[in-house]
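Just one protein chain is left out here, and the rest sit where they should.
First chain written, first letter: the chains are A and B, and each begins at residue 1.
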């Protein structure tokens, strides 16, 4: 083919009955936003009443993208090819040249909800879409945390990215100049899981370790520090990392002031665009420097740099998968959480296939 | 694959026993013109005697394109790789290093003819190639019409383009600033067909309607006008649209002078380059302003702008077909002609496959 195509595999590889992050809330306004999710093109917009609408982005007539059409003041999209008109719930309101609207002229509408800085979408059975199912572990409801958020597209399958974020020992190599120190790769993890929540947990507790550059800059701490990483990964898509750093001398007395502990939250939403591309949404929370816009900008910029480094690594792996195919992999103890997640994903896909 | 490839489907999707437009007459001179038609690379040139030659563009020796060779004063092409030599009828005249010319050394020659501003080629059974089979509806023989012509390549399958030109209601959306008005999409069409000629006809007659910008500019007419569109589409490739505009007040008396009717002809030759690309030849005729070179330039430029708008739309659809696959389509009355043409194409392909 002369143009890039989204791979469409023989067997389903995406979980559908789950809330995926579709967009930043700030991205969805009173204009048409096209976004491909699980290989399906979706159009998102906000009605005049402020509600988010999410429709399949193809007119049922000749398949033209609705994003090429016009959104009217009445929240109605007119297709840009032949003028079919649709309301925000997908109902076809008129067709050209005749009064009768044929059957099957409605466009599919997807359940959406807003939670934290994100718009979430449900690509599966709409009967199962319950906004309460979005895990509270994000901390978006916690007033102690201030979040900055953003998103990029990464040229790799979502599983390669999940592998990456579930094995933080890569910080010591990929992010050596920012948040990685020797001790991250050297410290064993403990892991656990909850099948009912499709949840994998992993923790790494480091005592008397080096303070990496990014933390030195943001908190003023100096080595040695105590450092903790607690991961909650809701398979297949939502990653929540709780971090804590504190001066090692304050371990038993992490009070306010110079002896306090600094808590962070790293939320990633891995939303497959296709088999080969993934939307990477992030929200980075902190319980310090809450009214500091310079810190906001620094966290945002720093996060994009980290993601760039990860995107390079997983992009290299994706290219090798494409050109040389999968390889036998040796696994070690640090891979435990990633391996649990892989197996859980396989079970979740099988469960969904059975229906 | 590292490079774009022309898709070669399992089943034949091109009609072969039909005259396709291969080139503008002005494109074919005493140098080698390479052009891919139905996925087959062809070399076209004009002999010193002025006759057009069309050969398969691959030397039978090692498959090197003849367009990479040299055309001599004797109308003979010498292959640029090892020097096999061919006459304009494809006969191999000599091979290097030996006197005997092996069997099967001739290169395939295709029937060609010139008609109107175009060179036409016959890619099927040469026994069936009769230049009289080119429909007279083009009006190329009509001295009342002056034509301007041109060609572009569009990144879409020819059927997507046929859909486009057979449902002119798209003018109201895609070409809203030029030739589309609200009434085009709102006016029903009448359609008919002739199986023996592989012909689909569609007419749209509009009374007391708005005069679109392009017609205002070219004819000086002002709203309201009467406007007619009569399509003859010879499946799969030749599209002839007869247009008429006249001041509404002159409906019953379209005489010369300020009350006259303005007639136009829009000829499109849709020649598949591959499954994913189509040569789009056009000739635009008019029975007014015949000696006006500025009008020629304006028509030419205007047509290229219209095609750009259509090319964008069908290119978007082609990409979606590639990435998301075909979709169920709702059809309406305005699609009647396009649906007749699709079914006729399927019958014509089956008829040809049976032989």
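List of remarks:
Simple rule for what comes next: a residue touches a chain if its C-beta (ideal position, glycine included) is under 8 Å from a C-beta of that chain, and two chains touch if they have at least 3 such contacts.
Remember, predicted model here, so these are calculated numbers, not experimental data.
The chain omitted from view is touched by exactly one of A:137, A:155 or A:296, namely A:155.
Which of A:186, A:208, A:249 or A:308 touches the hidden chain is settled by the complete complex: it is A:186. From the options A:50, A:143, A:293 or A:325, the residue with contact to the unseen chain in the full assembly is A:325. Looking at subunit A, the residues touching the absent chain are 4-7, 155, 163, 167, 169-170, 172-174, 185-189, 276-277, 313, 316-317, 319-325, 327-334.
Contact between subunit B and the unshown chain involves residues 1-3, 5-6, 8, 39-41, 58, 60-65, 68, 78-83, 95-98, 102-105, 274.
The rule is short, and it goes like this: only the chains that are shown with their structure count from here on.
Subunit A and subunit B have CA centres that are 48 Å apart.
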